[in-house]
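In this view, the complex is presented without one of its protein chains, the others remaining in place.
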Amino acid sequence: MNFGRKLWAHRLGRIGVIMLGVSVVLAIFAPVLAPYDPEENIRPTIDDIYAGPSSEHPLGTDDAGYDVLSLLIYGSRVSLVVGFAGAIIALFIGGLIGLVAGFRGGKLGNGLMRFTDFFLVIPDLALQIVIVAIIGQSLQNIILVIGALGWTTTARLVRAQTLSVRERKFVTRARAVGGSDFYILRRHVFPQVLPLMLANTVLTVSLAILAESTLAFIGLGDPTVVSWGQMLNFAFNRGAVSAGAWWALITPGFAIVWVVLGVTLVGNALEDIVNPRQGRHHLEPEPIPRVVPLVGAAPTSALAMRNLVVEFVGADGTRSRAVDDVTFEVDKGEALGLVGESGCGKTTTMLAALRLLPPGGEIADGSVYLHGENVLALDEDSLRETRWTRMALVFQGAMNALNPVRSVQDQIVEAIRAHADIGQAEARVRAIELLELVGIDGDRGSEYPHQFSGGMRQRAMIALALACDPEVIVADEPTTALDVMIQAQVMELLDRLRRQLGMGMVLITHDLALVAETCDRVVVMYGGIVAEQGPVTEVFAAPKHPYTKLLLEAFPDLEEPERPLISIPGSPPRLDQLPPGCRFAPRCPYAFDRCHVEKPPAYPIGDRWEAACFLLDLPVGAALG
Amino acid sequence: MRGRLLVRKVLWSVVTVMVVITFNFFLFRVLPGDPAKAGVRDPRLSPAAVEAARIRFGLDKPVFLNTEGGSLFDSQYFHYLQALSEGDLGTSYAFNNRAVTSLIGNALRNTVWLVLPAQILSIGAGVALGLWAAYRRGTKIDVGALTFSLFMWALPTFFLGILLLFFGSRYLGFPSAGRVTIGANYANAFEQFWDIARHLFLPTLTFTLVLLGEYMLVMRSSVVEVFGEDYIQTAKAKGLSVFEIIRKHAFRNAMLPIVTLIALNLGFTVSGAIQVETVFSWPGLGKLTVDAVSQRDYPVLQGAFLLLAISVIAANLVAELLYLRLDPRVTEV
Partner (left out) sequence: MLQLDDVSVTFGRPRSLSDVIARRPRSDVRAVDEVSLELRPGEVLAVVGESGCGKTTTANVIMGLLSPSAGRVLIRGENLAGLSGGELRRSRRKMQMVFQDPYESLNPRMTVGQIVAEPLQVHRAATGPELVRRVAIALDRAGLRPPERYLGVRPNELSGGQRQRVVIASALALEPDVLVADEPVSMLDVSIRADILNLLASLARDQGIAVVMITHDMSTVAAYSDRIAVMYLGRIVETGPTLSVLTTPSHPYTRALLSVVPVPHPSQRKPRIILSGETPDPGRIPAGCRFNPRCPLVFDRCRVDDPRLMPAGSPGHDAACWLVGG
């Protein structure tokens, strides 16, 4: 792990390294760099005490006539030594306890954590004061006390990290292979925990430096050494304030700040490197999409995507095209299957329809029409009104799609009241009706999401989506995490409700079989484009795009168990390295020259059936099947 | 089931308090030197007088358990426990025969006057500013907030106090020490209140600034994390405005780590109080502790430490119970 290089590349980390470096240099070369020797006995005259900055003493003198600058330089030694020594002791104790507690768990782990919690609850400065008062004010004692009391945060952190690493699947695998506890700890767990431990230790250094200076200021420092806290103690208690001797009072404090800041910047940078945090979120201000003027009559269907283009802008500015020139329509009462493998852009396409793209996503071109209105042209307020009332999404019912600290019915009520002027009580009645409609006992509405099973949570998401009677409902992989029987229940529910309420439905899935069972039409996506779209019966019986054909051949069929399955060699294209020409050409067994150079447009095949493949541009008979 | 959890937490706090009391007791018995002599402080006393003092302070009895005859519990430790239960914390060595309890009582009141307003201000301002910084993530406001927090973290509390004291008393006319102006005569209660308030201003400001940085930082990162959660996307899809989303979804979820932080910060609050009171000579529990150390006034030190520890444990318990109330997911300790 080339930490050094990464640390230097980190902007703030670099600053921290420089700041810390300066202090270290000063500490090591103090005898050379300091103009005076603080050990030297001097007999000060009245003029020497609290003398202001001059050419002899660039930072003035203190209450005993010593040169402040030299004291500052020598003081860095104590701070750094105490800081690092204390932190190392804390690292050992805390790291050991954390590792054992996290790895073993059980009674031993719990006991260790109780022990740690006990120390966490005792106010540390008070305890440090008491102990140092008892055992004496030597530098070693101070280091010991700081280290012996500073391990608690490290222990908690290490334990948490160890626990989470222990649950990771490569650890389970190592156990299955037959590794002993000690082997697993050594080979798999410890290397994962170590970087975080080190990052945290650096932060502990800053705490240790602060602790030492505080103790010294209070008067519990080692009187035989020069320390910044000690300097502040003397200055403060010996009249620097009334004498106005700011040089004696402020400079040691800033010296402390300098070192601690340097260490903290390094520690934060290390933490950033080890545990990079995304930082982007859903409430960032969004770019306003381009409005493409309408050509011809407005679409009459419930949902119409026209030439939609979605791009993602990376942190370094690189653009990748996740959705490229996608066009399809969904009518009321119609079920459309949006099918494709991972990374094909199906979810991004539907999120774009309501302008709900994740941070970094931009609608670069095209239009989306809901009930004849261009969604991309709407202002903020109209957009909010359109959401959920014209089209609603059924997200995958994972734990976090619903707010875990609010009740299920509250979240449905919220959706209802956001779009209708209804009172709380009436909205609650309606919410409970919706829950019953999807097969959930109304009494359970006041429960929290984590109290629902996976299947129930999915139904609750459906109930939520129906809250405002949308014209189109989009279900995003609604059954992926569910057992096949629950899957059947949920799909049957969706189908029944759709017919009953006359809604259009878009089913986003990778499961072709599911589409065959429940949808009227299918849109097959690959690498951000629409490869083929048409009536399910036609497309499945005689697919015209090679990808569709091969995908069908790769799909196992329970009713034809003897049929050998194929794999499509290669992988889907990376969105920032798209091939010129047809996206599927690199993997297509039917590809010819033109395919690698030009992008095929959508060729019509039958009634609302088209495929983007040059095979369809060849004389009849040369195309597929 | 959560009721059981509540009971477990309370029980655990009680156990911790008992351990702290015992620990406290034995800590001071580890002192070098003869406590009796330390208590009496007059080196000219005859051995007989020292012996009399020893008996008076109860130091002739066995320390932990009495195995020498008579009741098993006739020992220093159990006498100490009994005295505690009656609210007797001993007598001060330094302040001739003043009860430790009354000394501590006064000091505690002064410390609460200092700490409570500062905590409330810093939590309120920290939460608000953290929310703002998170919403404006990446902009100058955010960067400014982060820089401020970083500085507050690196600045030792006592040093901030010194800086404010230096500039405040030299250039802005704030008093430089104490709780009241010495020898002041007040015409009415308001004048007295105003005098105390002037003395309280700088210490409270110091405390508030230090805590503010930390609360703001934690709130900011908590909010940023919450803003990235799936249920925020769901709320957005439902058609809620940003303001509504923050108010009804983000805020409550983001506050959970703050509650935990408040609990964890209590120890820091004590250390901050010690430092601020020392710098501003504010007659609170912190200053009392430091003075007791320099005067080797062990009964006061013992009593002060005990009280500090118990307050932190109690406040910690309240914070944990509050967290339990806010987060319905918690089912295990």
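Every chain is named by a letter (A and B) in the order it is written, and numbering of its residues begins at 1.
By definition in this document, a residue touches a chain if its C-beta (ideal position, glycine included) is under 8 Å from a C-beta of that chain, and two chains touch if they have at least 3 such contacts.
The structure presented is a predicted model; accordingly, all values stated were derived computationally and were not measured.
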Listed by label, the shown chains touching the absent chain are A
Given A:379, A:421 or A:559, the correct residue touching the omitted chain is A:559
Full-complex touch with the removed chain, picking from A:177, A:297, A:315 or A:425, is A:177
Out of A:256, A:512 or A:575, only one touches the absent chain, namely A:512
Out of A:283, A:353, A:551 or A:602, the sole contact with the unshown chain comes from A:551
Residues of subunit A touching the missing chain are 168-170, 172-179, 183, 188, 191-192, 341-342, 453, 455, 483-489, 492, 510-514, 516-517, 536-537, 540-541, 550-552, 554-559, 561-568, 571-572
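Methods note: only the chains that are shown with their structure count from here on.
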In whole angstrom, the CA-centroid distance of subunit A from subunit B equals 35
So, in the complex, the side of subunit A touching subunit B is made of residues 114, 118, 120-127, 129-131, 133-134, 206, 210, 213-214, 217-220, 232, 236, 241, 244, 246, 249-250, 253, 256-257, 260-261, 264-265, 278-284, 354, 356, 358, 384-389, 392-393, 395, 398, 400-406, 414-415, 418-419, 448, 450, 464
Touching subunit A in the complex, subunit B uses residues 12, 16, 19-20, 27-28, 30-31, 135, 137-138, 150-151, 153-159, 162-163, 165-166, 169-170, 176, 224, 227-242, 244-246, 248-250, 252-253, 256, 264, 266-271, 274-275, 278-279, 289-290, 293-294, 296, 301, 304-305, 308-309, 312-313, 316, 326-329
